[in-house]
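All protein chains but one are shown in place.
Residue numbering begins at 1 within each chain, and the chains themselves are lettered A and B in the order written.
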Amino acid sequence: MDATAETVNQIIRFVDLAGVLANAILGGIAARSARLDIVGFVILAVMSGLGGGLIRDTLLQQGPPVALTDPAYLGLAITGAMIAFFVPFRGIWSLRSLILMDALAVGCWAAVGAQKTLEAGLGWLPAIVMGIITAVGGGAVRDVMLLHVPRIFGGNTLYATSALVSSVEMVVLSKLGMPTLGSAVAMASGAVLSLLARRYG
Amino acid sequence: MDATAETVNQIIRFVDLAGVLANAILGGIAARSARLDIVGFVILAVMSGLGGGLIRDTLLQQGPPVALTDPAYLGLAITGAMIAFFVPFRGIWSLRSLILMDALAVGCWAAVGAQKTLEAGLGWLPAIVMGIITAVGGGAVRDVMLLHVPRIFGGNTLYATSALVSSVEMVVLSKLGMPTLGSAVAMASGAVLSLLARRYG
Partner (left out) sequence: MDATAETVNQIIRFVDLAGVLANAILGGIAARSARLDIVGFVILAVMSGLGGGLIRDTLLQQGPPVALTDPAYLGLAITGAMIAFFVPFRGIWSLRSLILMDALAVGCWAAVGAQKTLEAGLGWLPAIVMGIITAVGGGAVRDVMLLHVPRIFGGNTLYATSALVSSVEMVVLSKLGMPTLGSAVAMASGAVLSLLARRYG
């Protein structure tokens, strides 16, 4: 593995985990809106931050989900719940950084989901679908448990569209032998589309 | 395998895939009622057409779900989403053919689910339960995500009952060494009961 690939892999891991933290905090904020106690914060944070990956790994059946075997995931999800519980997140700048991290995560999670599916020996179409599931699954489970219409349906489906675009990019570039470039492009376009979706969606 | 068994197997595959297409279209029609965009159509179509089999294969843990490994399934589910997106389905005859395909699929899916569970070495009671889950799971997930009371509960539970009857028939005839006859009987009775449920339920 050359230096560029290693750098991109480190960026992927950083964005992946930052996405877990950001989504866990967003889950905690949803728990606050629903006036839950701290256990409710943790449950919603874990679902928001890890739900997509849990569904992906359960479907791929390559062993227990990475969210359970790699302690960083659960640790960050619970940290996110605690942050959301103790920090009010009323300032515009703290919300903006959350939204930015979440936007970066959409493309990153889609890329990771698509790549893992290809590595499991499955075809390009399942890879695209699993990329989307990885990116939007956690949020969908969180929304349904709170009896909200899932965000991927309600009003702002450009969110799911950006996961679709990132998954397609990842699959195409991975099949062309450029998975590293694929991850970078998927992450960048996912972020841009998600932010556009927030602004104009 | 004799000629009859081969013919029945081909019919099972045909009805199975026709059921995926019909249920994907029904998922797309539900997406239209909820005023979703094309990504919402695809998500609901995939869930309606493939959800039951995904749950079944995930629980049986015999490797990645057939809905991901056999390209016909995802291909037909997405085709169904596209058809529902572009075709209005207002005519009485187009709706009637959808309902007929859906009715045939209930018994077929129940039979396939029960048989796969027996082949995985599990007992007759899990086989019956997995037959029902395969037949009604996709629709239930679709309904819950749209925050509707699942059709298996709301008003028309004869739908689930016909899955139960088909599963029992399949398990009994399979245990008696007649899986081919079981599939045929399960499919026929599932269709008749489902159509009765639609008419008088």
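Definition applied: a residue touches a chain if its C-beta (ideal position, glycine included) is under 8 Å from a C-beta of that chain, and two chains touch if they have at least 3 such contacts.
Just so you know, these numbers come straight off a predicted model, no measurement behind them.
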{"item": "Contact with the hidden chain (one of A:A34, A:M82, A:V149 or A:V192)", "value": "A:A34"}
{"item": "Selected from A:I11, A:L74 or A:L181 as touching the chain missing from the view", "value": "A:L74"}
{"item": "Option touching the unshown chain, where B:A5, B:I38 or B:A120 are the choices", "value": "B:A120"}
{"item": "Touching residues on chain A - with respect to the absent chain", "value": "34, 36-37, 39-40, 43, 46, 54, 58, 61, 63-65, 68-69, 71, 74-75, 78, 144-147"}
{"item": "Contacts of chain B with the absent chain, listed as residue ranges", "value": "58-61, 117, 120, 122-123, 125-126, 129-130, 132, 140, 144, 147, 149-150, 152-153, 157, 160-161, 164"}
